[in-house]
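Complex shown without one protein chain; remaining protein chains in place.
Then we have chain A:
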Amino acid sequence: MAVFMDLNITYTTDKKRLRSVIETAAHLGYSTVAINYVVDLQQKKQEIGKPKCVLELFDTFPIVQGKSRPIKVLNRLTVVASDPSHFRPNAEYKAYDLVAVYPKTEKLFHAACMTFDVDIICVAVTEKQPFFFKRSPVNGAIERGVFFEISYTPAIRDSTMRRYTIANAISLMETCKGKNVIVTSGAEKPLELRGPYDIANLVLLFGLSEGDGKAAISTNCRAVHLHGETRKTALGIVHTMKKDQPLTERQEEEHVPVSKRAKIETV
């Protein structure tokens, strides 16, 4: 049984709804979820606030169906950008576990694939893609370890969205050959989530093969999570932690996470 993750649960201020969405996700078998804070910098000066502490939501996290561990909840930021100046990595971004960008123009898509310090690039599902995917930025993104995200909830809500989703997804698959793709929900209500095996089957419609489909919700999502963690460290080797007591100089701890041990050995 692989580890399934759902990396896009829209943040709502209604705590009860958010709680029921996470409980449903645990019931369906997702081991990790990420609460998504969407920031659109074009509309009136929006501040990138700090993410809410996950411990506020639950006293004890619900146990995942089929496993004995409680569900893990991450924080994720999505920046809707139509201008390169909108995306400025600063200290606020560090508070989030995952950073995603939603490019609206071709130039920005190219920049996001090649240079931006993000984990996920969102592919438009609610509208016809205004630009085409070109091989060079997509291949550059695959080499860097950036993933493309397709969200399936708009397809469930509305029939026209379904057409856009499938069209955009297929054009992405043609360019990237099924690599580095993750599929997430954009759930706002608990009834909009779907089980992992259902999604693995749904992506057959998008043109992914069976193995790629299963990877899209398990191994690729795990890779995104690790990519987000390494953003906080220095080259993935050194992990700094701020100590609570006041010190004269900041101490750096050499902390090698078990999951990265294999990578270091090859390097």
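As a convention for this text, a residue touches a chain if its C-beta (ideal position, glycine included) is under 8 Å from a C-beta of that chain, and two chains touch if they have at least 3 such contacts; residues count from 1.
Following the convention adopted for this analysis, contacts and distances are computed from a predicted model.
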item	value
Missing subunit (named according to UniProt) among the choices "Eukaryotic translation initiation factor 3 subunit C", "Metaxin-2", "COMM domain-containing protein 3" or "Ribonuclease P/MRP protein subunit POP5"	"Ribonuclease P/MRP protein subunit POP5"
Residue in contact with the excluded chain [from A:2, A:142, A:202 or A:226]	A:202
Which of A:3, A:28 or A:41 contacts the chain that the document leaves out	A:28
Given A:103, A:137 or A:190, the one touching the chain that is not displayed	A:190
Absent chain, residues of chain A that touch it	20, 24, 27-28, 63, 65-66, 152, 155-156, 159, 162, 190-195, 197-199, 201-202, 204-205
